[in-house]
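With one protein chain withheld, the remaining protein chains of the complex are depicted in position.
Chain lettering (A, B and C) follows the sequence in which the chains are written, and residue indices restart at 1 in each chain.
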Amino acid sequence: MLLPLAGSVLNMAFGKRLKRPYAGIMASLFVAASFVLAVVTWLDLLAKPSGQRVFDFTLFSWITSGSLHLNVGAYVDPLSVTMILFVTGISSLIHIYSIGYMSHDERFSTFFMYLNLFVFAMLVLVLSDNFVFTFLGWEGVGATSYWLISFWFERPTAAAAGKKAFIVNRIGDFGYLTAVFLLFTYLGSLSYGKVFASVGQLSHGTVTAIALLFFVGAVGKSAQLPLFVWLVDAMEGPTPVSALIHAATMVTAGVYLMARISPILHLSLGVGTIIAFVGVVTAFIAAMAATSQTDIKKVLAYSTVSQLGYMFLGIGTGQYVAAIFLMVTHAFYKALLFLGAGSVIHGMHDEQNIKKMGALRKLMPATAVTFILAWLSIAGLPPFSGFWSKGDVLAGAYQQSPLLWLIGAITAILTAYYMGREVYLVFFGKQRFDSSVKVHESPKVMTVPLYVLAILSVFGGALNLPISDKFRFLENWLAPVFGHALTQSTISSSLRFVLGAADGVFAIVGIALASSLWIKSSSRPAAEPAFLAAAWGIDRFYDRAIARSSTRLSQMFADVIEVKVVDRATMSVGALVGLVARYVRKVQSGYIRNYALYITIGAILILGYFVTRAGA
Amino acid sequence: MNLLIFVPVVGAIIVALIGSKQLAMSVAKVVALLDFVLAVVVLIQFNTNSGGFQGVSSISWVPAFGISWKLGVDGISLFLVLLTAILFPIALFGSKETKSVGSYGAWMLLLEASLIGSFLSLDLFGFFLMFELTLIPSYFLIARWGYARAGFAAVKFFVYTFFGSAFLLVGILALVFIHQAQTGTTTFDLVTLANSTHLSNTAQEWLLVAFTIAFAIKAPLFPLHTWSPDTYGESPLGPVVIIASVMAKLGIYGMLRFDLELFPRASSILAPLLLTLGVAGIIYGAIVAASASHMRRFVAFSSLSHVGFIVLGLFALTPQGISGAVVQMFNHGIYTAALLLIIGFIYERRARMGFDGLGGLQKTAPLMAGIAMIVVMASVGLPGLSGFVGEFLILLGAFLSHRWWAVVGATGVVLSAVYMLWAYQRIFHGKQSEAIARDGFKEITKAELALVIPLVALIIFLGVYPKPMLDRVNPTVNALVAKVAHAPSYPSSANYSAQSKG
Amino acid sequence: MSFLIAQVASTTPLKFPPIEYSAIAPELIMVVGAIAVLLVSSLVPRHISKAVSITLGSLVALVSLADSIYLAFQSGSPGADKAVLAGAVALDKFAVFFYVLFSIVALLTLLAGRELMNLDRGRITEFVILVLLSTSGAMLMASALDLIVLFLGLEILSISLYVLVAMESDNDRGRESSIKYFMLGGFSSAIFLYGVALVYGATGSTNLGQIFTFLANNLLKSNGVLLAGMGMILVGLGFKISAVPFHFWAPDVYQGAPSPVTGFMAATAKAAGFAALLRVFYSGFIPFQSDWVPLIGVIAGFTMLVGAVLAVVQTDVKRTLAYSSINQAGFILLGLYAASARGVGASLYFLITYSVVIVGAFATVGAIEKVLGKSGVQIEDLRGLSKKAPFLAFSFVTLILAQAGAPFTTGFLAKFNVVLAAVSSKHYPVALIAMISAAIAVFFYLRMALMPFRSVSVGAESSAEGGMSLEDSQYGGDSAVMVKEEISIDAKSKLDSATVVIAAAVIVTIGLGIWAGPLISIANRAVLLF
Partner (left out) sequence: MTVPGSWYLVLSALLFSLGALGFFTRRNVLIMFMSMELMLNAVNLTFVTFSRMLGDIGGQTLVFFVLVVAAAEVVVGLGIIVAIFRRRSSATADDLSIFRG
């Protein structure tokens, strides 16, 4: 866990002095090493009987006050091991890829420093043994992603996007913190072990409140409605960042959190339903938006939002394993997609508009092939990994409510469609860019990770095959974590098969739709309504309704209330003294007779006062 | 303990006598460093198991009134003394004054002595004396070495805070006489007054209000803060670091030490009022900071917001809240100082305090930007950096006792991100402004680095491993909380007399 | 003569009171000293008459001081406090306290006046004589136990002062001040006297002891006459201490009078007024406490506020200091208002420290006038003083800050003390007003305190670079004074008597500000009345 931190620190210290690729290689090595360690840990746990696959250790005491005792410590259970495995695994690949991708950047070593730091924060997030230390990672990924998004700070949009990401995340954090406070208020402890052991004592209302507040946190981090806006802007960051943070790891933190607090969710009332609906609606809305984007990365961004929606659908319907399964496979293929897109952008010399591409499959064969594999996977075409994971989620949704399933299904079609659109526009059709642009395939250091990810995308489904219980590796592995919180599947295997088939059909429909529309043409305004391109105008609404009005409010406070009210209240006291003085000093006329008169008046006042006392 | 105060006093005299330029300043620096070493010695000798005062020394001063020169340190004042001792060398090394450096150094040392004296004093008279004394060096420092409108700012600062201490004095005296009426002895000794004065609730409330007005102005707590933007804006670099980081803490320290210690009952009765002010400060400061166009004023408002947090923790009256407040006092001092130093560096290069005309500095000064980023992140309370520990404890503590205030206050977490990042973005991100592109912008120098690195190191260390600090703070805080929680209530003076008979 | 007395004695035996000359020795020393100065200075050659008269005058003051201190030890034993001279004069700690005070002020004034009075050679003798005489008047006021003796003291003090104010030749400003002071002083004396007459009518005596006995033992059918008399006495004395609304003369007179005289007036006349006020009201009218105490509170409040507020808008240094002294008078009244031993003790402490500060401050102003070569120094004129005259700048600032009540000066303790007394008597509102007025006052004190360090202009700044180190040596820790004194004096390479006065004032102000215990105890013990 500490390795990436060490890498980051080393990079901070010596990165400048190292020659270009070595900083990256060093960073990659550290992450790879932690991947190895993760594997070791996994094997360790695997060796134990399934009931005892938890181990909790404390590094040192962090914050102590009153009855509060927070440690820096790790809580290793199958869930966190799953997380670290794929986090470190994918991170390693992305690190390696970045060595190539960032090779021309001035601040090469800084970039790797941030990346390492990010991985560190992510590991803290998933390994921590208490809510607050998790929060450290939680915020840490927020901060590092802020740095990474605004890595190209000279672009005002990048700077703004980073800031936006951080702030929107903070809104979620507000929920997270409040939930933590509630937990501590009622349970007096914040370590996972103790909280989950005693969560049963809480009233339903409290549990529900806590669950909801945590969900708010997750919504912020995982870019769900209504806080998804930051993720799309975050595409201003370098593409490996998009791949790492906004596809594979950070955004899944929300899902992880929800899975982590499954004992709480399980006890809450109706929160699951809320989560499921938020998830599925997000999935749908984002998918719709994805259909009309022209930026290669924005399509992927909306797609990510949409996929995250699926994950929450899984969480909400109690299908934690399905959600995790989807998370893992999504990490594979989405990382692949992003890296592929990065490869394209790299090859096209920073062109991101898919309308200005086309026919790249010949020029960039490796990228094209891997990208297409990822597409098929995300589209949910059997037997690619996406098919299995999405299938699990949708099946769970069906069990909960056909309505959820229906929206999910429509979204599945849309997913296949918009990804198809992108693939066709980028790799097929006619070349729509100036032939003076010398498009080139990416170097090995970038393509090798693509291959690895492609393999994972294709076969990742094997992790959890619904064929028989024996093949549900992931479910069996995670079962001790979720225990009774997991909603048992009541769907008959035949229905399950029908649903699976339907999934396959949806994928095909979507792909067919895309190919019919986009394989030849690059411009179909009817299929790209402006309001979808603008993501339903939600972002603009925020900008108008919140950002601008709060700016105005702030200005008002600064210019009017502070200056004219608060400060003036102070200054007017001083002014009053001056004013009084100016009036009173006129009394001081310089004339003896006036002074004598005042003396007399004073005397008369005194005598008058005594008259009132006289005779008493 | 006495040495901590007398070393800078003697230093001030020597520096004033030397007078000549370079040597005087060097001596001042050495003295400040020496005092820092002394503070460290105190830190090392501090016994972590005790919640009471340690190293108490007492000399009778004006026996007629029971005034003594009594000093002592506990977990609360320890870190404030340390903060003072850390920041003064930095402030002195960071000062680039060219005018009358001898007087400058002397005033600075005198200010240090008075601040440490205030933190250590266990006698109300001594405290008040030192509390007042802080004003004089600061006044001269601001007025003589400040910027264009420094005279105005200095007077505003002085008169405003002095006005506040009027209430403090009357409050102190009233307390002393109530004590005298009950026990027949006149004393200004804090411990005696705290332990053997019986106050009715009403009396406590009045006294608390009187004390708190003074402290709230000093802190400054919303809405008594309007001296701070002007003062921050016009002060020279060294003093502003001290005023923002240390002197502001004096107000909060006063609330903690005197309000809670002397009027525990009234503290819990009036806590909602103060919590409301704190929360209002959090939000108000944040909102105004978001529109500040002047970097120093920006810091003033962000401090207002942070002070709101500290007060929130303080009057939560829970161990977490108060510990958080103490920790945050220290940490806020550290990162505010760092922030002001960085602003100072920028000012030195650009000779302007406005945000306008800046931008893209990260390009030519990445290291400075990186340090600024750490500081900014500490200030928004990023876990792992020092700001978080305090903020989290404060909010948690407040949540335990006054839930809704904490919830509203927690929005400050979001707001601080808004204004801090906005400011950062304006300075370091974006395209370089034309002026910057033309004139260039120098990277942080080694000398400057030497100033901020200790602060940054503290920010990180205390964020990751705040235990040493909490270990020292907690016993004191627990004792204090216990005291407040078990404070007897005398709804009226009649009850008291009944009690005293029985 | 003897036969005449014998004759009368034979018809109606007249009882002569025993005359204890030792009891009024300080007064006598002053008066005799004044005559001696007159004689000696007219006998010595003209060119040394100045030196002679000043030296002799100072000696007189010193002797008086020595005698006062001797008396202080005399009166130290309990029961030694007594009324002498047929009950007309008191020899008690209270009186002795003021003897000491007045002797010190006289000494300081003479020394300061030596350098700072702008006088013809011969007239310095007059200055010396008048100072000594008016001091004797003030002493008489402090020790008087009879209202008529009090009146005599008042007039001796005042008449000498009228002349002192107008002393400087070719100074019309001084004359205007003088006539204002004279006319209004006479007017208020008349009121005072009328008050005395009414009190006499009501009680049948002008002796404070008898008045007290009478009031304590008789229930007045109608107290109207007495109260009216009391009120008028209050007006008359209120005038002397420049309490609002009887303060109007003070700024005009302070501004116009020669600086050493202003300092003398501000210290001696005010202290004498307070001495009389304390004596009369606490030993005579104490049975009517409930009637006059609240009034004092109101007057104190207004005095503090008016002094502070009006000072804010002034531009002339001496005028500002005049308002400042009005403000201070309010604080002293606050001690009276407390109507307790503590309060009176606080007032006395305030008075003595204030006297030293104000004498020093006006001496400094006088010296500054001399340095700048103009009278009527404006606050703006102080710019750049720290470079021209670092010692003066430093002293000025210290004494100003002492008046503002800065910590580690006597001013702080003085204010602290009276507010303490007020609070101990539960006079919270007025105590608060006091502190608020102090906050307002701080505004102008600070303005004055900073001005010497302001540069005259930007150009002058750079040219004065050389003088910078000097200034540096001047401005440091408060307690650095004593050591620095020498340096700055060396720097000026001129050790004149005014400098000594200023230095002494500064040293006392800071020294006793830190080592505060003894003086407070002395002041507290001088309280005879409870």
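In this section, a residue touches a chain if its C-beta (ideal position, glycine included) is under 8 Å from a C-beta of that chain, and two chains touch if they have at least 3 such contacts.
Just so we're clear, the structure is a prediction, and the values are computed from it rather than from any experiment.
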Taking the complete complex into account, which shown chains does the hidden chain touch? A, C
Where C:Arg123, C:Arg173 or C:Arg454 are the choices, the one touching the absent chain is C:Arg173
Which one, C:Gly33, C:Gly57 or C:Gly256, makes contact with the chain that was left out? C:Gly256
Touching the hidden chain in the complete assembly: which of C:Tyr162, C:Phe212 or C:Tyr282 does that? C:Tyr162
Using the document's contact rule, name the residues of subunit C that touch the chain not shown here. 148, 151-152, 155, 159, 162-163, 166, 172-173, 175-180, 182-183, 186-187, 189-191, 193-194, 196-198, 200-201, 204-206, 251-252, 255-256, 313-314, 319
Subunit A, residues in touch with the chain not shown (by the definition above): 585-586, 588-594, 596-597, 600
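Just so we're on the same page, only the chains that are shown with their structure count from here on.
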Looking at A-C and B-C, which one has the bigger number of contacting C-beta pairs? B-C
Centroid of subunit A to centroid of subunit C, CA atoms only: how many Å? 77
As a quick test, compute the distance in whole Å between the mean CA positions of subunit B and subunit C. 42
Give me the residue numbers in subunit B that touch at least two other chains, ranges are fine. 159
Spell out, as numbers or ranges, the residues of subunit A touching 2 or more other chains. 574
Contact footprint of subunit B on subunit C as seen in their complex: 401, 405-408, 412-413, 416, 419-420, 423-424, 426, 428, 431-432, 434-436, 438-440, 442-443, 446-447, 450, 453, 468-480, 483-484, 487, 516-517, 520-521, 524
Per the contact definition, I'd like the list of subunit B residues that touch subunit A in the complex. 156, 159-160, 223, 225-227, 229, 284, 287-288, 290-292, 318-320, 323-324, 360, 362-363, 366, 373, 377, 380, 382-384, 388-389, 392-393, 395-397, 399-400, 403, 406-407, 410-411, 413-414, 417-418, 421-422, 425, 428-432, 464-467, 470-471, 474, 477-478, 481
Touching residues of subunit A toward subunit C in the complex: what are they? 574, 577-578, 580-582, 584-585, 587-588, 590, 592, 594-596, 598-599, 601-603, 605-607, 609-611, 613-615
